[in-house]
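For this depiction, one protein chain was excluded, whereas all remaining protein chains were kept in their positions.
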Amino acid sequence: MNILLATSTTAMSGEGVYNYGLVIFLMMTGLYLVLAKGNMIKSVIGLNIFQVSVIMFYVSMGRVEHGTAPILLEQDLPHHDSEHGHDNHDDSEDHGLLQTRSDVALASTADGNHDADGGTDSDVHPQAHPEDTEANSPSLHTVDGRTAYSNPLPHVLMLTAIVVGVATTALALALVVRIREYYETIEEDIVDAIENRLQKEEAQS
Amino acid sequence: MLASYRGFDTLGETTVVLTAAVAVMLLLGRPKEEEHDLSKSPDPIIEVGAKMLIPYILLFALYVQFHGDFGPGGGFQAGVMFAAAYILHALSGTVRSAQEAASENVVEKLIPLGVLLYAAVGVWCVLKGGNFLEYNALDPEHPAHGQHLGILLVELGVGITVFSAMLMIFYKFALRGREVR
Partner (left out) sequence: MTFVSTITLVFFVLLAVVAVAIGKMRSLFAAVMLSGIFSLLSASLFVLMDAVDVAFTEAAVGAGISTVLMLMVLHLTSDKETHSNEVKVFPLLIAVLCGAVLLYATQDMPHFGDPNAYIHQSATADHYLNQSYDDSHIPNMLPQCWHPIVVSILWGKQQLC
């Protein structure tokens, strides 16, 4: 239901879906390397390629045009002129944030852009940070007086994925070393042939 | 299920790194009869060049570790860069000389220490009255301070584990002999 709302109220901007096509090409290259190459190191490299392409898939979904990295810029910090004002940051200061958000909500209800689940304020640019509309130094990423940030949610998930991927790669390479020491080769078909031969000899004896 | 338990995610991820290091230690742990050292006699150009670079790599890794709040960075990247500095030292000289800087026993003890630190921070939050890994409970008057402290310690734990895991994996690969072909 929300997808329909999003596409019906505003036209889909953005640059087409070419990035997904390229990512899928990379994925299939990695898959082919894993399936077809007999050499185990090439299989591990293919697995790496596959993993990086999956990560790129998610990260490219999180990109917002005219957005910047999800690190708050100077102009969007609530008290950027009074540094380290620790005692000022109590809950009463949050009114500024909440107020601008409700302003945004009022503005967007005029567009009929209601969200049914929990009242999220989905305005035209949901990634724009509503604070500090007096952008004293408007950057490239200012849209309608607010800064647009890319979605940080995929980035967080993909960080974990990369680290798990390197752990898996290290383990796979350790296995390759052991296989080499045992079978004297790292080509999969030769390993298969040796295994068949060993099994036949076991069956006969 | 709730929208984010990312603190748990990162604890699990650090445990994955620890598991991978332990598995590599199990697979490649027992040295073969003759131990060959991967590096040959040290090349003076590489040695001098590496000596000039290593302090800056270590300094940058420290910077990345503790400035993950204000720019990209954090525990993982810093741990990997720390390990890269030691690996450069090992590659430019001999692995034995790198082991004098970070001996295998110490690195082996450091691997679970990071995860222990992470989990200890979580338990400390519980002892202070919050939920597991709820950093706000660390400093009840100023929750933002609690967040800062919690995230700092947690990143430190992650950095320690990642550094020692990567270094241990390197040692295991580097000290594996190779039979004569």
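The first chain written gets the first letter, and so on, giving A and B; residue counts start at 1 in each chain.
Everything that follows uses one rule, which is that a residue touches a chain if its C-beta (ideal position, glycine included) is under 8 Å from a C-beta of that chain, and two chains touch if they have at least 3 such contacts.
Please read all numbers here as calculations on a predicted model, not as lab measurements.
Interface with the hidden chain, as seen from chain B, comprises residues 2-10, 38, 64, 68-74, 76-77, 80-81, 83-84, 87, 91, 131-136, 143-144, 147-148, 151, 154-155, 166, 169-170, 173-174, 176, 178. Residues of chain A in touch with the missing chain: 2-3, 6-7, 9-10, 12-33, 35-39, 41-42, 44-46, 48-49, 52, 55-56, 59-65, 67-72, 77-78, 89, 91, 94, 97, 101, 115, 117-122, 124-127, 129-130, 148-156, 158-159, 162-163, 165-166, 169-170, 173, 176-177, 180, 185-187, 189.
We adopt the following convention: only the chains that are shown with their structure count from here on.
By the touch criterion given at the top, residues 6, 9-10, 13, 16-17, 19-21, 23-24, 27-28, 70-72, 76, 142, 144-145, 162, 165, 169, 172-173, 176, 179 of chain B touch chain A in their complex.
Residues 69, 71, 86, 89, 156, 159-160, 163-164, 167-168, 170-171, 173-175, 177-178, 181 of chain A touch chain B in their complex.
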